[in-house]
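Complex shown without one protein chain; remaining protein chains in place.
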Amino acid sequence: MTVTATGLLLEATGISKAYGAVVALRSASLAVRPGEVHALMGANGAGKSTLVKILTGAVLPDSGQITIRGNTRRVHSPDEARRSGLVSVYQEPALIPDLDIRSNLRLTQTPIEPFRHWLSELGIADLDLSMAARRTPLATLRIIDLARALAIEPDVLMLDEMTAALPANLTERVLEVIGRRRGGDRSVIFISHRMIEIGAVCDRATVLREGETVGVVDVNAGSEERIVELMLGDVGQGLPARDQRRESGGGRSAEATPRLTARSLAAGTKLQDVSFELGVSEVLGVVALEGQGQDELFDVLAGSERAHSGELLVDGRPVSFHHPADAIRAGLVYVAADRAEALLMQRSVRENIALPYLADVRRWALIDLRGEQRTVDEAVATLQIDARAGREVRRLSGGNQQKVTIARWVAGGVRTLLCFDPTRGIDIRTKQQIYVLLRELAQAGAAVLLYTSDLKEIQLVCDRAIVIFGGRVVSEIDAANADETALLRAAYNLRADARMPEQAAAATVVAAAAEPPGGAPVGGPGSAQPEPER
Amino acid sequence: MTAAPGLVETARARPIEALGRWARRNAWSIGLLGFFVVLLVFTKLIQPKYGVTGVQGLAISVLPLALAAVGQAIVVISGGIDLSIGSMMALTNVVSAALMLDRSEELSVIVVVGVLVLGLLLGAVNGALVVITRVPDIVVTLAMAFVWAGAALLVLKTPGGGSADWLKELVLGPLGSEWIPKAAVVLVLVVALIWLPVRRSRVGLSLYAIGSNQLAAFRSGVPVGRTKILAYSLMGLFAALAGLSLTANTGIGNPLSGSYTLQSVAAVVLGGVSLAGGRGGVLGPVVAVLILALLRTDMTFLNLNPNFATSAQGIILIGVVMVGTLFQIRRGRA
Partner (left out) sequence: MMEAAQSEGTGRRWMTAAAWRSLFRDRPIIPLLGLLGVLMIVSNLVRPGIVTSQWMGVIVRGAVPLAILAGCQTLAMLTGGIDLSVGAVASMSGFVVATFVHSPGGWPAGIVVALFAALVAGLVTGIGVGVFRVHPLIMTLGMSFVVLGLANVWQLIKVQAGGGVPPELRWLGSAQFAEIVPYSLLVFVPLALLILLILRRTGYGRMLYAIGDNPVAARLSGTRGWQVLLVLYVMSAMFAAIAGFLLTGLTNVASVTLADSTVLPSVAAAVIGGTSIMGGRGGYTGTMVGAIILMVISSLLSSLGYPEAVRQVLFGSIIVAVAAAYTRVTSDT
């Protein structure tokens, strides 16, 4: 098979893309060698998702070129990308919900036998193809998507956060399968933010920051720090040091009534039995792996879902919420992870901030415009929102958008703040500002419940943390002991000395790579330089 | 590691299961059919003289709307809607009537073919506009309703024209047994010849795909724009068939379309096709048309004010959709 003169299977150079005045990519490049697993990394806002869209043909770049197998291609659609040899597996499975699996396969003309082969390699042996895609669990759909892609033997396989929604056993299989592709003549582009996995299966990593490729790193023992450095840029280690934590010895005072008391809350299918107390002026962290019931917990607290058993007390008094408005009246306000869910994208910053205030029927009459402007200006100043493009909130950057979602509650005075992964996909600087804000709010008397998938935040912001597994609280850890490792172990519900599935998966893959199918790459743990093909 | 040889397609191994699944998926249409049968019995009870002529009359009167409902269903399944179908019917009706007036029977065949092609083109224009301008389909087809209606008026300012005899012969009267209306046969044939092959093919899957989840379809390699235009073109074809059936039925061309558009939307919704797209079929809407027409007839038999029938149609529409929406919420589909 043909390779470029430089020996690359895929090469993207000088890619730039701007949306009006917003520059998503300045000059990004990516070079993938045959037979390697290449990581693509970068914080959200760094341009990673735009580059992915360009590679898959969903978006046309303003400049630059993409060369696959030596041919420069202009790719306009996923179909064309596929014909050029690049197949992508997206975070949302590209399966049609109202069709059954077999029809989905027919739609993409996937050959059935190879598909079944890969399916069983990935750990799903007996799949009923006549199941409606809508009724198939998400993890299974993602595996199906991957098996579909593998079945047509693409030259370059691009996986976008492949392991994000997968349970540990499937993750292990996926990493295994990916790892085995190393050393062949086809490549994998692996997009992930999980360092352990990248260390296990990837050969090199391209790091994007602020729309440019800032470095290509060989993945080996010491590379994680280098990669993080590249991702963060000159913000240095960025995260505020421990001693910057609140001085006023935080945490709840034992006598006062806790702001929030949850007793044996159960809701939906995943939340089984969760109890905890959240005190005034306290920041309580919630840690959990994907899908352990934390979504349902927050939905119940925010009033958008009903618990089917258990009770909830606010300031010692039992409450029952039928609608978010009830929760808001009880002082519980919700900051969502998904900004698209929380913001009125076509409306102005001002309208977004004023939204909860006006939602009440009693405020449906004439607005006090001057008073509103004052309140809004205050909130904007408090959160340091850069609202130059404030006419339509969708033109703001992700970080500023998130600040707007918080500002709308700050404007009205916060009693109890429920934050669900508020810093997901946000730049470092804004994250820091949000941490500081949360602590200030707590100091001023608010109670904060913070769920985060970034475990470093727990020690920085929280006084203590509860860990949820299988819909129950399995552990409560004081901030002083809540380092990442301890939290992760608790999240997997393991004894302190057991090994975590991620590490186990990584080890399996490394072991497999060390066995020679042909010429043996000799590598240390977590690394492999691809040997040139014979 | 190769796949275990025993992995047989489970569906083929058990036809009963497959039948059960088919029944579940088409539950709504089957229910409608059942209701229609009950309604027929009820009609016979309140009007013992209801017989061959009644059935014949029913078939011939619903043919245009039934064809329109099929066309609308195809567009709605693909995730769109077309509010210009009534105008398209009027346009194809007047064009065929104007061209067939005082012409030989042979030439009329060419006219019919030409009108069918015209229908395809009209639909394609609608679809192309929706795709290219990216304006919501409601607005585009609303505007095009004006355009096609105006065009119809340009062809024939007042009702007139004529119809070839063979065309009339095609849909009027019984075929073979006196219980089988030719109109029904024509409907079944047309749907079978046009829609069934499409539905079974990959193109049909694409139609359902873009209605179900356009992004997933795009990522699955479906050419979304082309497929949409195809959906609208098929609808145009059925609109032309409906217009031709009007010509055959009435013998003339009438540039004022009547309420076919909105009634076709009502029929589609009652027929179990979700406005969101991606699910449903053409059988349901056709049966819905039959039911609504029969209900109107029953009201006349019961000496009820026919205007109650109009209100009843609205109430039924609203009621059925309310119940349907409640079911969906209960089942958890947003």
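Going in written order, the chains are labelled A and B, and every chain counts its residues from 1.
We take it that contacts are C-beta pairs under 8 Å (C-beta built on N, C-alpha and C of every residue); 3 or more make two chains touch, one makes a residue touch a chain.
Just so you know, these numbers come straight off a predicted model, no measurement behind them.
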item: Residue among A:Ile54, A:Ala302, A:Ile434 or A:Val448 touching the omitted chain; value: A:Ala302
item: Listed residues A:Ala125, A:Leu138, A:Ala359 or A:Ala480, member touching the removed chain; value: A:Ala359
item: From A:Glu224, A:Asp315 or A:Asp386, residue that would touch the chain that is not displayed; value: A:Asp386
item: Missing-chain contacts mapped onto chain B; value: 81, 129, 133-136, 138-140, 142-154, 157, 262, 265-266, 269, 275, 305, 307-315, 317-318, 321-322, 325-326, 329
item: Interface residues of chain A (partner: the chain not displayed); value: 19-24, 45, 210-211, 302, 304, 323-325, 328-329, 334, 336, 340-347, 351, 354-356, 358-361, 363-367, 369, 386, 388-389, 391-392, 394-400, 408, 427, 430
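We take it that only the chains that are shown with their structure count from here on.
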item: Centre distance in Å when chain A and chain B are each reduced to the mean of their C-alpha atoms; value: 45
item: Complex contact set, residues of chain A against chain B; value: 56, 58, 77-79, 82, 88, 90, 92-99, 102-104, 106-109, 113, 116-117, 119-121, 125-126, 128-130, 134
item: Chain B - residues contacting chain A, complex; value: 1-4, 7, 9-11, 18, 21, 202, 205-206, 208-209, 211-213, 215-223, 278-279, 333
